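Removed: one protein chain of the complex. Kept in place: all other protein chains.
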Amino acid sequence: MAKIGFIGLGNMGGPMAANLIKAGHQVTVFDLSEVALNTLSQLGAHVAQDISQCAINQDITISMLPAGKHVKSVYLGETGLINHLPKASLVIDCSTIDAATAKAVGSELSAAGICFVDAPVSGGVAGATNGTLTFIVGGSADDFERAQVILADMGKNIFHAGETGAGQVAKICNNMLLSILMAGTSEALQMGIDNGLDPKVLSEIMLQSSGRNWTLELYNPCPDVLPNVPSSNNYQGGFMVDLMAKDLGLAIEAAVQSQSATPMGSLAKNMYNLMQNQGMGGQDFSAIFKLFSKQG
Amino acid sequence: MAKIGFIGLGNMGGPMAANLIKAGHQVTVFDLSEVALNTLSQLGAHVAQDISQCAINQDITISMLPAGKHVKSVYLGETGLINHLPKASLVIDCSTIDAATAKAVGSELSAAGICFVDAPVSGGVAGATNGTLTFIVGGSADDFERAQVILADMGKNIFHAGETGAGQVAKICNNMLLSILMAGTSEALQMGIDNGLDPKVLSEIMLQSSGRNWTLELYNPCPDVLPNVPSSNNYQGGFMVDLMAKDLGLAIEAAVQSQSATPMGSLAKNMYNLMQNQGMGGQDFSAIFKLFSKQG
Amino acid sequence: MAKIGFIGLGNMGGPMAANLIKAGHQVTVFDLSEVALNTLSQLGAHVAQDISQCAINQDITISMLPAGKHVKSVYLGETGLINHLPKASLVIDCSTIDAATAKAVGSELSAAGICFVDAPVSGGVAGATNGTLTFIVGGSADDFERAQVILADMGKNIFHAGETGAGQVAKICNNMLLSILMAGTSEALQMGIDNGLDPKVLSEIMLQSSGRNWTLELYNPCPDVLPNVPSSNNYQGGFMVDLMAKDLGLAIEAAVQSQSATPMGSLAKNMYNLMQNQGMGGQDFSAIFKLFSKQG
Partner (left out) sequence: MAKIGFIGLGNMGGPMAANLIKAGHQVTVFDLSEVALNTLSQLGAHVAQDISQCAINQDITISMLPAGKHVKSVYLGETGLINHLPKASLVIDCSTIDAATAKAVGSELSAAGICFVDAPVSGGVAGATNGTLTFIVGGSADDFERAQVILADMGKNIFHAGETGAGQVAKICNNMLLSILMAGTSEALQMGIDNGLDPKVLSEIMLQSSGRNWTLELYNPCPDVLPNVPSSNNYQGGFMVDLMAKDLGLAIEAAVQSQSATPMGSLAKNMYNLMQNQGMGGQDFSAIFKLFSKQG
């Protein structure tokens, strides 16, 4: 079992840290929220008095933070953990951030003799709680192997995408594609409805044809086609529009940097912005179906 | 076994008629091409001296024609088969045409006491030859059951989409969605490549994640990720850009008629037009990947 | 002065016919609405007992109808005016319809010795009332000259776009471009606002720079930048979203027929459909600005 420092106990980080404790690791946690710290403390975590205790004497330090600037600030700079992390310890950053920042942090830590992988997750709060998250990891083969053992206590599928930063790239490629699948499936279903088809019948046909995709299989955006999905629950729960818009923002920024043409992903990004403009940011991302449906 | 008239012996119609003969039906064929007629004759077809012989005394008449105007002209009007088809015989139109024409033809035939289903196919020349086509059928439940028996001799999956015209609608919804999957998968893969990822690794990750879709599974547009797909064969074979552009044209016209918003499908349609402008109309539709790749 | 039959006395046709009467022409009118007929009668029009009286003994027949099917039905077929129009009389169809129907009607009339121009208008109800409409005319040079004299009594700018049907084509090209200018100007202004700029200042800068366009000059979509435009009047009046969506539908159908790539126009068309879905069909088309603005 490992000695692990865990930074960031939000909706995702909290249950992830809990699963590490459950797996028998010795976990030291840090967060700005007293409530979050208390919750983890009751589950058996050591509460760090200072963020540096998540680095000092730890085998592994894991972070789950909102944006690239937080990750940079936690690890680098004068007061950063780079000054406290033991040589050869491993940092696993599970935040979803831009690949450029992931590479920069990885490179500076590496120069200081510290190992680093970026390991953004998917699977949502339910996945974090049930320990069924997917991790997409960027880093060397050795660091990946070392991270994999720990990540397996929090998730089910653990992919090695390539070198440092590759985890972030693969995740935004996947999520950009997901947004395209969701938008495309929504408009195809609504066009069928507008022309007299039953969306259940059309969904079934496309699922067995070349229109098959993850959203048709598991996350149909049209209400009452599938049970137990957000569209059948008034678009509550699931993966929020605001979070999809954030990931699409990261994707589009990466595309600008690499001069990649991403017309479909850009269009999806803008439709999610239109939804935010209409106050739909807190609904599940399958609510894009409502843009296409004829209301009233 | 049935007495079947078959009109239209092109790349698709020819092998479809051949499979009906092979299944033991008594098939009378018509086409403007002598070569096509000879081929089918050698396989055992009766060659109609006149198109009306594909209707007179037949149980079933099947047509496989390029566009709505041909279907209209064959069945309706002064010299149309409507004047020759026996009462209660069944017309199966396998052409991919606009739903409005399918409905109009079905409605006039029905008024004359003749049964009708629209049954557009997918699966390409290989599916036609091997008898593994997919048929998406629109018509009454009774007519569907009657058609299903015959279609089973030419295909594997036979779906009942709804009333007359619904086959055409479901097919264009599916193919519009397919074009979106193909375009979206292509740009996601290329963005990964532009940011240092291996397309095989990225494909594998997305296939096991929420980016999963039919094109990633069976028709990866990036060369050399999957064997035996058009992208690994210089984009030869498969489903041509010109045919996808035709289907997208039908989809967009339907969307205009039903005032449906189809932003992703419209964008895909326009990208396929851009490819036609560049002389890529004869390549497989997965060649949209080349729009995104950085050449030279 | 000419003897003119006028068919279709709606919001546009009514004031157009009134201007012909005012100019001294002898005008015979037909419509299905008794109210519309009475209004024109009081202004001096002869009321036709039957639509054929708008053709018999007239020099010129003008029509202003909602869609291609109405135009086809009025002129062609067994009971159509083609059987009543004097040889060498001139038909001016001012309806905005698809170019294919305009060409078909023109061609059949021409074969019967009757002259035809398509002359769709822009300028709205205000232009119709004030006699300041723009006409975009398709037809032979001779027919154009003959039409121009009459059109000058209802409008200010009269363009000769080319052969029969060219008036319709030029109008939808212009209106498609207009929708692009409106959408593009709206999103550019809102992006400026989102980044701290004053929309009046930004409008002024772009108006004097390479962003200059008709909407910035005369029809700014951002409230309170220009006085006396719909955006400064809660998006009331002007050119309705539903009408723009109709014109964009005609444009996109034409693009499908000619296999033209129109990615920007297609996107604009779909955004106007999104607005219709949200119940904004009756607002001025500059209300597309509201899609981009951050409400609440």
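By letter and in written order, the chains are A, B and C; residue numbering begins at 1 in each of them.
The criterion applied here is as follows: a residue touches a chain if its C-beta (ideal position, glycine included) is under 8 Å from a C-beta of that chain, and two chains touch if they have at least 3 such contacts.
Please read all numbers here as calculations on a predicted model, not as lab measurements.
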Quiz item: Thinking of the whole complex, not just what is shown, which of A:Thr134, A:Thr262 or A:Gln283 touches the missing chain?
Solution: A:Thr262
Quiz item: Which of C:Ala2, C:Ile180 or C:Leu243 sits in contact with the chain that's absent?
Solution: C:Ile180
Self-check item: Given C:Val71, C:Leu151, C:Ala255 or C:Met275, the one touching the chain that is not displayed
Solution: C:Ala255
Exercise. Extract the touching residues of chain A with respect to the undisplayed chain.
Key: 245, 249, 252-253, 256, 259-263, 266-267, 269-271, 273-274, 276-277
Self-check item: chain C residues touching the omitted chain (full complex)
Solution: 99, 122, 134, 136, 157, 159-163, 165-166, 169-170, 173-178, 180-181, 183-185, 187-192, 194-198, 201-202, 204-206, 208-215, 217, 219, 251, 254-255, 258-265, 267-268, 271, 291-292, 294
Self-check item: Absent-chain interface as seen on chain B, which is shown
Solution: 267, 274, 276-279, 291-296
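Note that in this section only the chains that are shown with their structure count from here on.
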Quiz item: With chain centres defined as C-alpha means, what is the inter-centre distance between chain B and chain C in Å?
Solution: 38
Quiz item: What residues in chain C touch two or more of the other chains?
Solution: 267, 274, 276-277
